[in-house]
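The complex appears here without one of its protein chains, the remainder shown in place.
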Amino acid sequence: MDDFVITDLPIDVGAWRRRLDHPQAGGLVVFEGVVRDHHQGRAVHHLDYQGYAPLAVRTGLEILTEARGRWSLHNAIGCHRVGHLAIGEAAVWIGVAAAHRAEAFAACAWIMDAIKARLPVWKRDTWADGSTTWSHGTPPEPQE
Amino acid sequence: MDDFVITDLPIDVGAWRRRLDHPQAGGLVVFEGVVRDHHQGRAVHHLDYQGYAPLAVRTGLEILTEARGRWSLHNAIGCHRVGHLAIGEAAVWIGVAAAHRAEAFAACAWIMDAIKARLPVWKRDTWADGSTTWSHGTPPEPQE
Amino acid sequence: MPDLTVLYFAHLRDQRGLDSERLVTVAGTARELYRELAQRHALSLPEKSLIVAINEQMVRWDAPLGDGDTVVFLPPVSGG
Partner (left out) sequence: MPDLTVLYFAHLRDQRGLDSERLVTVAGTARELYRELAQRHALSLPEKSLIVAINEQMVRWDAPLGDGDTVVFLPPVSGG
């Protein structure tokens, strides 16, 4: 199965969690990014994510490979949702399995920072009043 | 429901995860401590945990309350298993929901450090050869 | 003159009013292509806020364009 996926279907967090099982892993850390009902003080109705899927998959896999190089991990996998997301739906899921918890926490947090900084995915808030705003965002880092 | 539980039944990680749902939470971080097939270079057959349940529940709730004081959290819950645990079973589950991921990561990692340092729970390894060893452990901190 | 596919995302998709288009351009580099498109379609994002990808690889603004290339100007990202 693919270690990093872009999907327009709801994220099956139970299925992703089961993929982390590993007999040598003592610590599993999972991050879920979920659509909140507010953002910068305004009520949110829903979100839309667009993603440049082929480059996003490649970038996600590169981030996971970098994390496996920085820490001793048994597994590091994840996915990012695109399309229309309602409040409470998961936009991103990242799971890390390691022998010890410190590595799992550090790697999972680092992966999420890298996802936010580098994944070619864009978020648009639709506010409670129906107006929309693209998130300000971070210019992706050139990779030359 | 109780925010911190000591249980001799398998931890239902799906049910605990669902308790984290919160419309204002944008970041969920979950830690699972799982029984590994090895420890300090030796093959493990299974683990047994003993816990002083009433004090462990109180201590767990105190730790969660301290975490809610240190970070702005929407939820912080967890449980610790006692009794006989096979390889791959979860011994501890901690889940934190916050508006933003940095708080959720920091709080979840801190809670786990506190659990390891303070919860009156004891782990015994049963090795592949049938011999047993109580973990060296940390003296719990006095709370006066 | 290279025959290209250009994909649009986020603000640029809204401003262009298209997800993608095929076009033939006199532009020789990614920078020249963005300036041409920005002028024609009133694209508001400055070059310095964008990253260019050609054929799913991030490249420099002075990267040359070749026939059949897929070109994407990536706005500041906001995943997670």
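By letter and in written order, the chains are A, B and C; residue numbering begins at 1 in each of them.
One rule holds for everything that comes next: a residue touches a chain if its C-beta (ideal position, glycine included) is under 8 Å from a C-beta of that chain, and two chains touch if they have at least 3 such contacts.
Keep in mind that what you see is a predicted model, and the values were worked out from it rather than measured.
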Displayed chains contacting the withheld chain: B
Touch with the omitted chain, as defined above, among B:Tyr52, B:Trp110 or B:Trp127: B:Tyr52
In subunit B, positions touching the absent partner: 33, 49-52, 54-56, 58, 80, 91-92, 112, 115-124, 134-144
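Heads up, the rule we're going with is that only the chains that are shown with their structure count from here on.
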Gap in Å, rounded to a whole number, between the CA centres of subunit B and subunit A: 24
CA centroid of subunit B to CA centroid of subunit C, Å: 49
Subunit A, residues touching no fewer than two other chains: 33, 112
Subunit C, residues touching no fewer than two other chains: 80
